[in-house]
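Here the complex is missing one protein chain, while the rest keep their positions.
What follows is subunit A.
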Amino acid sequence: MSEENNREQGDAPVPDPKSEPVAEPQAELPAVEQPQAETPIANIPAAEQQQAEQPVAETPPPARRVETDEEKAARRKASLEAREAAKAAAAQAAGLAAQAGTEGRAVAKASGDSDGEGGGEEAPPREPSPNQPRLDRVAAILRELVSEDAVEEAYINEPNDHLPTLVVKNEFWLKSAELFRNHEELSCSYLRNVSGVDYETHMEVVYYPLNMDTRHCYCLKVRTSRDQPTVSSVTPIWETANWNEREIYDLLGIDFPGHPDLRRIMMPDDWVGHPLRKDYVPLDPEV
């Protein structure tokens, strides 16, 4: 490893004097490619001796070395580029974070989104997401106004436009949902989507509330047990949850206490079982 590094470092500053002496032995030796790779070693005569000994006996190993050197160089280039990209992204993120507090939040988010879609921000995974301040703020609000342990988990879903994602504790869900709807800073009046997921170890209901003015979207998850899946209904808060919750009840069997009219919606009323559950056994496997 260290030898290779030395070679690489030596390679860059003085390319001309080396290439000249090598050009001559190349003409003599049939193995054309190998000498070039070996030249970077500091004392050239020694390298030439090695070459004179090696080419016939050990053709494959040097060839391999040539490849690794090239790869190394390519990798180094790539990492350099990545570092530069990271710097640029960090600068951008800092700019975004600075803007986040001001009126230009929506604009900042929009530009962050489009970058994320282009895949430009994927290179530096450790960089803080432009939405990190927003996530921290929301988690702080929930902890302060609902309960200290209302938030189970909070993370940024990077491939999904850096979507702030929070796992809310089941017993605090109704209060948290109200907060999302009514808190002046959040005021997510629009509920885009409600999904239910059966994770085999537990069930999860996923909500996507959205603030249409600031265009801030969140992903909220509520976990529940598989044996007695229960999640408070948010239909009194967002009317649109009504049929969505009915659908989840129908297909996954999650109970939504507080729902005005929890009936099956897709399957016939006398259907047995909940088809989207992972352990669902069809009545007639032939069908």
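To be clear about the criterion, a contact is a pair of C-beta atoms (placed from the backbone, for glycine too) under 8 Å apart; a residue touches a chain by one contact, two chains touch by 3 or more; residues count from 1.
We adopt the following convention: contacts and distances are computed from a predicted model.
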{"item": "Chain not present in the shown complex, as UniProt names it (candidates \"ABC transporter permease\", \"Hydrogenase\", \"Nitrite reductase small subunit NirD\" or \"NADH-quinone oxidoreductase subunit D\")", "value": "\"NADH-quinone oxidoreductase subunit D\""}
{"item": "Candidate in contact with the missing chain, chosen from A:A154, A:L179, A:V222 or A:L251", "value": "A:L251"}
{"item": "Residues from subunit A at the interface with the omitted partner, ascending", "value": "110, 113-114, 117, 119, 122, 157, 159-160, 163, 189-193, 195-198, 206, 208, 212, 215, 219, 238-240, 242-244, 247, 251, 264-268, 275-276"}
